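A protein chain is absent from this complex, but the other protein chains hold their places.
Each chain carries a letter (A, B and C) given by its place in the written order, and its residues are counted from 1.
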């Protein structure tokens, strides 16, 4: 299916950065998936340490674990103490194992909420960087309530009265990603993906053969352009030619500028309005769909 | 040391029920300890089910465990939905093992707080029955943050804007008991105990010999009368002759009446006042001591 | 800290436990059954099983679907379905393994509406909002339409201060609707947060199976979570966990009883006791 299905159908309504048209027409969906997962791609800490050189990482859910798959802490950004969250995949094999390839256990979400409550207490805005294949599909995660942890996080973000901006910087894998991406603004790096299921999982469900991941990726509409067209993200941040890993500094500057541009107006917004907008952003996130003449939820007067 | 040391020194300022003077002068401290631990003594559920026949027990901390050492749930009491908490020791060996002899793990405190937040949400008063040798002294409890769980509970009770009445109905063992006994009013059954350390632990610390528990008990001042005299509990509820286990119904009626008598005025108290009183109750709980001419914290003007 | 304590007293309260609550609201519809019970192997007599709420004598709870759940919980004649005319469409041009539109059309020809149906009813005389999942409709998956029905219901229940009873059975988010299906997790939880903020009781009944995006959104956030005996409840299915981690999973892993031990479920309630228990909880929470 053509990548510009949505733009044809509904028209773009959010921003797409100043991308070079050349590249966006030449990469296949699977090439984008591979760029999003590229082992040299910048990870959360690469951005956070550039944005806030005085970053202090905090640890622990204050219940029973610390989750190294999620980095959380505070730093000064644009002269203001800011809470940073970010999935962290790890560079070396040892670090990948320790960080579980960026796949969070329940305690990661609980750590995030604990520190988000500090953000509320002290009035710090929140920046969340998303880069995970998904929440960890393991027995320990189930035993410690991964479903409830994600569910509770999704609900609590709507009741967190400070500005939140999020960006998918690599893989945005299903509920594990969404649990860290309920925000006032959600951006995507150009070659990142955001999906209801990974291509492998989708192939496994559809054909019981996860080798058919390339076909599945084509079907899933998971590129930044698809998401932008569907109205799920506000902006796509262009990457340098060849991908983010080719130029860390350039990508970081572009991402930082975009995040700040979106955060800035939120800082002066009254809290009630902020939360109401966040509510409506997700409550009517399928509104482009609803606007389709032959589709969906019809507005109906209240009982 | 004479059991009426405190009354001699400071004078009784709270209520002592209509106890038969005969018995309270004839039982040794150790006999009281044995009554408090009597295997036939009524446990929390014996009281709760009499007070609220429609009691529904709720389970789980919504994190990773349920703690059978603490019963928690809702029932109708005096025509009003009430949250009940109670340590539960278990009657049979199998039940004792399952309930861990009433020694809570961290998840017990977290379950209590979860349900206390429902009490706040829906406006239910809270009744807490305390009967534990202490929090569980085991590795799993340490790994899952028993200290932080108790600490967090103690702090959160002060911010729980509904009336709370507690009663020590058997053993009030150290921090494990206090974690469930931060309340607007704290009562004790006559033959219950409440102590900074168990007689065995104290003997172990003092003589490195926990067999000298009888001497340690004498020293600890842990009987209801001691606690009343120190101003740590508001009222002692008399037990039937021979102890609570001799007459479940009679003890339950006496306890229920006392709890209700203390709860009733709290129900109409403005929330700010309620919390301020709870704060002052514990903030100045050693005020009888402070009033001692040659002792302690001197009042000093604020800086 | 700013929450006022709201004292409320029921004078001369009649304890619900002393009042008979029928096992079902009305006679259950027939459902498709295997010939033998998968637990005990006994040959099944459909009409008998129907009389005992599709619970085998051995305790096995057969899966019920939307209409059966409505019949079980709603008092006779009290069910008012809402937004039943809102219906799904294929928007992503989904083609594999078969076109999504064909999947939808087929389910609708079988008389199914969507994976979630919602409306108002009385339960043993107590007014409730009711949302039921139907596993027959694309595995009970959370779709845009399902999410919309749920979110609207939560909003209206919050506005009218009516307790909400949910019955789940789902494989998760509906893949065929792509990331917009994923977004339903946020959409329903946003609305659910408002229900909680309005201090309206919310009871979640978890039935076999409840997984993925549904357990990771509205299913486990009840004031009280009730589960059917033996129901499989989790985030990732056991098959995927085994594939991903090569782990041996213990017997009973992800069962309702496992979730009770893991602190996620308040009560495991046999189906024949469910209405009585819900009625009692409704009384306690609206007391």
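The rule is short, and it goes like this: contacts are C-beta pairs under 8 Å (C-beta built on N, C-alpha and C of every residue); 3 or more make two chains touch, one makes a residue touch a chain.
All values derive from a computational prediction rather than experimental measurement.
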item	value
Residue touching the undisplayed chain, where the options are B:120, B:182 or B:274	B:182
Options B:152, B:170 or B:243, residue touching the unrepresented chain	B:152
Chain A residues touching the omitted chain (full complex)	53-54, 56-66, 74-76, 78-81, 107, 111, 118, 120-123, 125, 159, 161-163, 267-268, 271, 274-275
Positions on chain B where the hidden chain makes contact	1, 5, 135, 137-139, 141-148, 150-152, 154-156, 158-159, 174-175, 178-179, 182, 194-197, 201-202, 204-207, 215-216, 219-222, 226-227, 230, 232, 278-279, 282-283, 285-286, 289, 292, 294-298, 300, 302-303
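FYI, only the chains that are shown with their structure count from here on.
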item	value
Central chain (by mean CA position)	C
Pair of chains with maximal C-beta contact number	A-C
Chain A and chain C: spacing of chain centres that average the CA atoms, whole Å	29
Gap in Å, rounded to a whole number, between the CA centres of chain B and chain A	47
Shared interface positions of chain A, touching two or more other chains	143-145, 148, 152
Multi-partner residues of chain C (at least 2 other chains)	196, 220, 262-264
